[in-house]
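Take this structure first; my questions come after.
One protein chain is absent from this view; the other protein chains keep their places.
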Amino acid sequence: MDGPRGPRPRRILSRGNIMLYGTLIVVAIYYLLPLWVMVMTSLKGMPEIRMGNIFAPPVEITFEPWVKAWAEACTGLNCDGLSRGFWNSVRILVPSVALSIAVASVSGYALSMWRFRGSETFFAILLIGAFIPYQVMLYPIVILLREIGLYGSLWGLVIVHTIFGMPINTLLFRNWFAAIPEELFKAARVDGAGFWGIFLRVLVPMSLPIFTVSAIIQVTGIWNDFLFGVVYTTPANYPMTVQLNNIVNSVQGVKEYNVNMAATLLTGLVPLIVYFASGKLFVRGIAAGAVKG
Amino acid sequence: MAVTDQAAASPVRGASAAPLRRPMRLFRNLSAKIATLPMILTATVIFVGCTGWTVVHSFTSSRLLPRLDFVGLDQYDRLWSTPKWYVAIQNLAVFGVLSLIFSLVIGFVLAALLDRKVRGEDVFRTIFLYPFALSFVVTGLVWQWLLNPELGIQGVVRDLGWTSFTFDPLYNRDLVIYGLLIAALWQGTGLVMCIMLAGLRSVDDEIWKAARVDGIPTWKTYTHVIIPMMRPVFVTALVLIASGIVKVYDLVVAMTQGGPGGASEVPAKYVMDAMFGAQNLGQGFAASTMMLLSVVIILIPWAYLEFGGRRRG
């Protein structure tokens, strides 16, 4: 993104500036409040929560809710905490991200540099498909996965994530590769590199930024998924989001708000870390997704 | 003239055409075709095939298992006579219209504020956007806690002495949809802001200079010059928000489970309950086809504006 534009700034303590920064700070507090409450609640004991104010910092800091959320929280009869969901999510995430990026990058490459009759049509269908509500396709995919024996398994879910990550990521890669000068591609062909040679030895090494953007999109998207996790896996393989929902919204037992908030934070931690670590690349990723090429 | 040239060159062509022939069309760029096979299969089998399959089966009496036993529009008749579906559609309409308006307005205002050479722009942007990194489940659970009537915001305000204060949307049939709206806006406006900010940044700096030379007040420059110029950005944001709204599911499940008393049902949840809960596949197919229809209704005018207009220009 370019530097800020717009009107020239006025004197530092002008009325306009006070209103401008005042508004921004109030809004910022509103946006930060839920995170603050989450953290504070997760560090309090239940008695303090019942007595006190959700916005107040803990009088006595305890990490017990975190331990309990991670290792002991119950879903149904299982009481081994969120750790199971976390590791399920990791086991889903790693192959899904790898496979979806591999497929999308190769598709984007072929679409930008090796067009053939009909390739643009398939791509158009793919992009339109991104707008179809998932619910429309859920059940037939269940049937297809059952046919190939992957329904309920982690690999079934990996395939589903690859499929639904394809439109946005293929678009991303296609636009990136299309912006690379055609002459570079021609030079590589004269140098005797083929379809895979050009991709692996010329294009991939110079495309680190777009792979990062794509990885950010996929890691946050797949980690945050709930719908596909519910539909395509069995309870033993439920990803973290599904397990979190089952823990917090379980009707049995006493509500332990501190444990719930610790669990919620734990689940949100991975995408938050990705977000804060990636900074502008995250913005670039969603902007690329939003502004269709 | 071209004819004679061709005739003159033909002996050469005849002599050499025999050993070397044009390779078969299908096998050219074979690697590229094989490499795009996953994409082609996704586009055809999943996006076209599965959608078609669902639409076709929405005209059948499928219950526990899909069957090709056509019953015409029976499923749709039943759907539109189900109160739960009506509630879902109403909720979607209210939620959709309000979240469209609010996200566009809030997103644009925040972007415009940040575009005014604000110190610490990166910090503010990071704060406004971080909820977008969180899942709907996390969003829903946080706001469920904040809106908890005894211990949440209502409880805190009452403890401060204002004992008659009431703010418990999640436990009020008439207000629950606004509770969802608050959470959804918290999660999603950062995205709209980012798109708007990118749009504002693409406005030529000279426009601002010209407006200043002409003595046009800032707010008027926004309403009369900048916003009309950003029409495509608004349209993109609108389409993005709208297609997201139709998909709203996780947020409801995490925050209210459709309650209280089914007051916060949405179509996506209706579909899920029918297909995987009530084992009433036909209803699920019909309801999801209605969802598809609503997306089509949103997309066609957009595609017309976007691509039809471009062709004319």
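When the chains are written out, they are named A and B in that same order, and each has its own residue count from 1.
Here is the rule we use: a contact is a pair of C-beta atoms (placed from the backbone, for glycine too) under 8 Å apart; a residue touches a chain by one contact, two chains touch by 3 or more.
Throughout what follows, contacts and distances are computed from a predicted model.
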{"item": "Protein name, per the UniProt record, of whichever chain is missing from view (\"Iron complex transport system permease protein\", \"Electron transfer flavoprotein\", \"Carbohydrate ABC transporter ATP-binding protein, CUT1 family\" or \"Ferredoxin\")", "value": "\"Carbohydrate ABC transporter ATP-binding protein, CUT1 family\""}
{"item": "Contacting the left-out chain in the complete assembly, out of A:Leu33, A:Met46, A:Leu184 or A:Leu269", "value": "A:Leu184"}
{"item": "Selected residue (touches chain absent from view) among A:Met19, A:Ala56, A:Ala124 or A:Met206", "value": "A:Met206"}
{"item": "Touch residues of subunit A, complete complex, unshown partner", "value": "181, 183-184, 186-193, 197, 201-202, 205-206"}
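We adopt the following convention: only the chains that are shown with their structure count from here on.
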{"item": "Complex contacts: residues of subunit A adjacent to subunit B", "value": "1-2, 4-9, 20-21, 23-24, 27-28, 30-35, 37-38, 41, 49-50, 53-55, 103, 106-107, 109-111, 114, 116, 119, 122-123, 125-126, 128-129, 131-141, 143-144, 162-163, 166, 170, 194-196, 220, 223-227, 231, 241-242, 244-245, 248-249, 257, 260-261, 264, 267-268, 271-272, 274-276, 279, 282-283, 286-287, 290-292"}
{"item": "Subunit A partner contacts - residues on subunit B that touch it in the complex", "value": "28-29, 31-33, 35-36, 38-40, 42-51, 53-55, 66, 110, 112-118, 121-122, 124-138, 141-146, 148, 151-153, 155-156, 159, 186, 190-191, 194-195, 197-198, 200-201, 203, 205, 208, 212, 218, 233, 236-237, 240, 243, 246-247, 249-250, 253-254, 257, 268, 271-272, 275-276, 281, 284-285, 287-289, 291-292, 295, 299"}
